[in-house]
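Of the protein chains in this complex, all but one are displayed in their positions.
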Amino acid sequence: MINYDIVIIGGGPAGLAAAISSYENGCKSILILERDSSLGGILNQCIHNGFGLHTFKEELTGPEYAARYVEKVIAFGIEYRLNAMVIDITKEKTVSYINEQDGLVQIQAKAVILTMGCRERSRGALNIPGYRPSGIFSAGTAQRYVNIEGYMPGKEIVILGSGDIGLIMARRLTLEGAKVKLVCEIMPFSGGLKRNIVQCLDDFGIPLKLSHTVTKIYGKERVTGVDVSEVDEKMQPIPGTAEYFACDTLLLSVGLIPENELSRKADVAINPITKGPLVDESLSTSVPGIFAAGNVLHVHDLVDNVSSEAVLAGKYAVKFVNGLTKPGKTVAIQTTSGVRYSVPSTINPENAEDITVIRFRVGNVYKDSYLSVYLDAERVMHLKKRILSPGEMESVNIPKKWLSDRPNLAKIVITVEKE
Amino acid sequence: MYDVIIIGAGVIGSSIAKELSKYELKIAVLDKENDICEQTSKANSGIVHSGYDAHTGSMKAKMNIRGSRMMEKVCRDLDIPFRRNGSLVLAFTEADLPKLEDLKKQGDANGVEGLRILSKAEVLTMEPNLSDGVAGALFAPTGGIVDPFKLTIAMAEVANQNGTEFHLNTKVIDVEKKDDHFVIYTNKGEYLSKVLVNCAGVYADDINNQLSQHKLSITPRKGEYCLFDKEVGNTVSKTIFQLPTALGKGVLVTPTPDGNLLIGPTANDIIDKEDNSTTQEGLNSIVAKARQSVKQIPMGFVITAFAGLRATEAGGDFVIGEAKDVPNFYNAAGIESPGLTSAPAIGEYLSLLISERLHAKEKTTYVKTRKDIVHFETLPVEEKAQLIRENPEYGKVICRCELVTLAQIKDAIHRPLGATTLDGIKRRTRAGAGRCQGGFCSPRVVEILAKELHKDPRDIVKFNSDSVMLVEFDKDSL
Partner (left out) sequence: MNETRNLTCINCPMGCALAVELEDGKIVKISGYTCKRGEEYAIKEITNPRRTVTSIIPVTGGDLDMVSVKTKTDIPKNKIKDCMLALKDLKVSAPVSIGDIIIADVCGTGVPVIATKIIRRK
């Protein structure tokens, strides 16, 4: 059994930032386990720009953003293993991984940081009827084929889902000579950034059909077309509205799911709404010493937030290893009325940072409303928000002082109010 | 001149070939698809039926019982998992309880062991996730589950390792009987054979009707299924049936040998023998019917849906044996449920008839066992470690959902009757069969297939030559 103070599962943006933060907070016994052949995670295939505006005050492409962190990891001499697939974690923080060179290795960690990222929802999970032809790809898989392997998934494309991955791929495939016929989105609003709607769809005249979904796939061996139907408020297809589009490729950008199969093995409690671990202000999961950050915790929009979240996880992992985590009572964070979830879901005021960033998403589009924060019954924040939408992660900053001034505080409530 | 030609490399054709390859015979199996196990054999419930619902005295009953008894040993020889998890046939009203008795009587008459009627309380104790609407059940402890692809492929491998040829992408267009042999006209040329065996699934009537005056009529009866994540694989532990109707055994809810949850099938007679598409109505209907049996169908955990076509013969029973008016022409037709269960028995039955007819001599060199591709995911830690030490390619994980390694995928490609397609890899190794349905692994599997088969990645297909995965970059069309 090998020993490390901190083992980080996943060498993408979250894992890299957590590793650097752990190092900068004094830990020198760190190991990053990455299953791909290079560090950088999903950023390696996100060759478009728009990353790092907040972190570096520049717009970088995914690989460039990753490179900034990889450089530091190498400069600090932080250990990492590549092509290493973690196959087990226990709640005692034993981590097992396999790769060709090392074989099966078991590591005893003092703290584990979960940064495994997320996977995409598949056609099967959507239960779209039809044959099972080739030509159906999740957008991320198509992105990998195009940007890493150098192959095109098809020539005439229909995209289901207007999340950023779908929009980015609409542009990417168009620039490589494919014809993207349309993007359909089951919700009445797009999940992607406005900037992507303009630069990925409008720039190329690709239509976006909101409140529409794919209801049938044609083609036995390879996709030959799809039916696109309008949906009602319950997102059920409206009979008689099906329109046929010939295409040879269906790209799916229909949801990202945090990859917590390993977390479950370690008995980490999972939030059924985010599908990621429930964490406290230190990003510690329900298993002391196991932390989580990045998309495995909740799916982010901006990598900058992934990085700052992971920095915190690294800091607290080091605190935990050094036995400096303060016990104390837990204040619950409740989300109501439009707010779907928050990360963290509890705060221990003794342990909290000077400012605790609570990140959350709303479940619908709210225009000209108020974002309010209550400490028990007392409203302490009432921010006018011109727009709140599910596609944009929001945050509120809670000063530690507010919490320590209220020793009997039972709960923090984050909510959307009309007035 | 072949001694035996078998049309159809599904589970029936493979089973017959496996049994016949015991003898000094020149055997070939012809299949129009690009891989073995591409039609009905790849899209069914995977159930090894106890045999209570076949009509007593029918060929179905005879083959089912024999097959069910043979299955454990066959699977051991083939090195594939077989789970005798038991079945429950549920009744939902008091009025239906006598039907359970009838089923039990039929089962007893067929020779099924251990059948027992259970009360509602007993059923719910045995399976707490069943719905409260259950009134009672017939418990069949001998019911089991098997992976139909593994069974088919394993049987074919045994046949092949003992000399049977498999000719894929070979479509039979016409068959003719000459005095002492058959001429089989295919898209790849003519084959001559002393004996012809018809295991052509939904097309078995076409083959038979070209030779025999005793016409068969096969209607493809579509069955749609929904497969769920292993997370909910424990929803039930037994295979849960509903009382059978005229159309079939009803919708079942079952664990699979790999730990998924499976529900289905529907039963819809269709016309197009190539139509294995799923439909919205079909999927809705199996979910609605399954909800009768099980409290909660975990729809949030669906990973895929598929459909298979049963070869339903108008006479309602298997048609197995020599055609009365065409000596040396043997049918194994109309093989719908309990076809999978019956496969070992059908192989045994027909191989005895055929070997006698041909006065065939048994081989001394027959090897009846084969080793499956390593199932890495389920190995204990020490065995995993040891395997990687011996072959580091077991340390390279390709499919993360099912923990399938490079070594397994290479094995699947390079062994006899190896995979050449993405679906072929999936069925042999489970890479791509997991919750992300190939989202992570398919680019890697395509790369491996291309490398091992010395092909361009753009020539790698999902299952046949028209199901290409990738195309050329075409910036000229910018």
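Every chain is named by a letter (A and B) in the order it is written, and numbering of its residues begins at 1.
One rule holds in what follows: contacts are C-beta pairs under 8 Å (C-beta built on N, C-alpha and C of every residue); 3 or more make two chains touch, one makes a residue touch a chain.
Bear in mind that the values here come from a model prediction, so they are computed numbers and not experimental data.
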{"item": "Residue of A:Ile2, A:Ala75, A:Val198 or A:Ala410 touching the missing chain in the full complex", "value": "A:Val198"}
{"item": "Sole contact to the chain not displayed, among A:Glu64, A:Asp102, A:Glu350 or A:Glu417", "value": "A:Glu64"}
{"item": "Hidden partner chain, touching residue among A:Glu24, A:Asp88, A:Glu149 or A:Glu350", "value": "A:Glu149"}
{"item": "Footprint left on subunit A by the chain that the document does not show", "value": "37-38, 44, 47-49, 59-64, 67, 146-150, 175-176, 193-195, 197-199, 202-203, 386-387, 389, 391-392"}
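As a convention for this text, only the chains that are shown with their structure count from here on.
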{"item": "Touching residues (chain side subunit B, partner subunit A) in the complex", "value": "226-227, 274, 276-280, 282-283, 302-306, 381, 384-385, 388-389, 392-397, 400, 403, 422, 435-440, 442-443, 447, 457-458, 461-464, 466-478"}
{"item": "Of all residues in subunit A, those that touch subunit B in their complex", "value": "35, 83, 85, 87-88, 96, 98-104, 106, 119-120, 122-125, 127, 129-135, 138, 140-141, 144-145, 148-155, 175-179, 215-216, 220-222, 248"}
